[in-house]
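First comes the structure, then the notes that go with it.
All protein chains but one are shown at their positions in the complex.
By letter and in written order, the chains are A and B; residue numbering begins at 1 in each of them.
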Amino acid sequence: MTTNAKSNILWSRGARQAGLILLVALVPAVLTAWCHPRRPAWSRDQAVVPEVEWEMVQESHSPVLLIDARNGAAYEHDHIPGALWLGARPEDGGMVTVARAWQPGARLVVYCDSLRCDSAQSAARRLRRELGLNDIVVLKGGWSAWIKTHKQGR
Amino acid sequence: MDQNAQTRSLMEMAGRIIIAAVYIYAGVAKALDPAAFADSIDGYRLLPYPVGAALALYLPWLEIAAGLGVLWPRVRLGALSLLFLLCLVFGIAIASAWIRKLNISCGCFGGGDVGVVALRGSLLRSVALTLLAGALLWMEEARCVGKRAATGGTPNGTS
Partner (left out) sequence: MEETARKLVRVNKVGALILVVLTGVVACPAALEWKTTNLELTAQPGQQAMSVTFPFRNAGDRPVRILSLDPSCSCMSAAPDKEICAPGESGEIRVELAVAGYSGRVRRSIAVVTDDANGRFAELTLTVDIPELVVITPRFLFWKVGDAPEAKSAELVVADPKTTTFDGIECANSHFQTKFSVRRPGVFRLTIRPADTRQPDEAMVHLNAVVGGRSQTYVIYAAVK
């Protein structure tokens, strides 16, 4: 048998086997798409904004812009140092406040009260769409999580 | 001669186990959270979001299937070919992100460190895996050809 023929048979066998594996993998993939609780959205607008812990925010190599998505009274009472209040200009949902403070390369970190609150998620999604920026994350656990790790000493 | 062949055979088996373990682990880690993986893929800015979402659903299972396939002689050739291709593609994607200085994490094992330094580490790891997959593929091909010569050409994948 010539080397060429041997090579051809090898390739076709490899291709057949690869094809089988590709097909087999399709079955659980389709099931995942149908019923996995953490399946992805099909458009970026609806995709969940990633949630990160405070440690990851601090370790960020890029400058961080903190955004407080709670109500005015909560912000006035106390907030993460340096955080901007999203509600400063209700007419545009905070978009201009954030856009003005943002500098190229900065990462936006949005937080609200706690794990149960989804204002930060919806604000982050809106900012992602309106500002056209992608480096946006939500602080996991929000204000409650931050204050637990920062004010234990007091 | 026999000693050499035995050592080679053992090393090949070790290599297969390593690459299978790495890919099965990576696949499982990503299959647990496809939404996060879709985000990671989107971070590379190479594909439209819906395409990335489809890949996020499919790739983890492909990795698991190919990883398992490496351990099964009947489909080993195809599995190694797929893994080699996957390694190449991932390596190119990571390299492109590293060059563009994207502030992302590899997402190879679900989550992970973010930034240029982390990407460099991921790139090195990816190159190592590509070399391993390539070597195993080459050895498998050589064995298949050898077997054909020995048995006179009947298609048989068992080793």
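Definition applied: a contact is a pair of C-beta atoms (placed from the backbone, for glycine too) under 8 Å apart; a residue touches a chain by one contact, two chains touch by 3 or more.
These figures come from a predicted structure and were not determined experimentally.
Taking the full assembly into account, the omitted chain touches A. Of A:V48, A:V64, A:C117 or A:I147, it is A:C117 that touches the chain left out of the display. Remark: the residues of chain A touching the chain excluded from display are 70-71, 73-74, 86-87, 90-96, 99-100, 102-104, 112-114, 116-119, 122-123, 125-126, 129-133.
Everything below uses one rule, namely that only the chains that are shown with their structure count from here on.
Rounded to a whole number, the gap between the C-alpha centres of chain A and chain B is 26 angstrom.
Against chain A, in their complex, chain B makes its touches with residues 31-39, 42-43, 49-50, 53, 56-58, 61-62, 64-66, 69, 74-79, 81-82, 103, 114-117, 141, 144-145, 148, 153, 155, 157. The part of chain A that touches chain B in the complex is made up of residues 1, 6, 9-10, 13-22, 24-26, 28-29, 32-33, 36, 38-44, 47-48, 50, 56, 60-62, 105, 107, 134-135.
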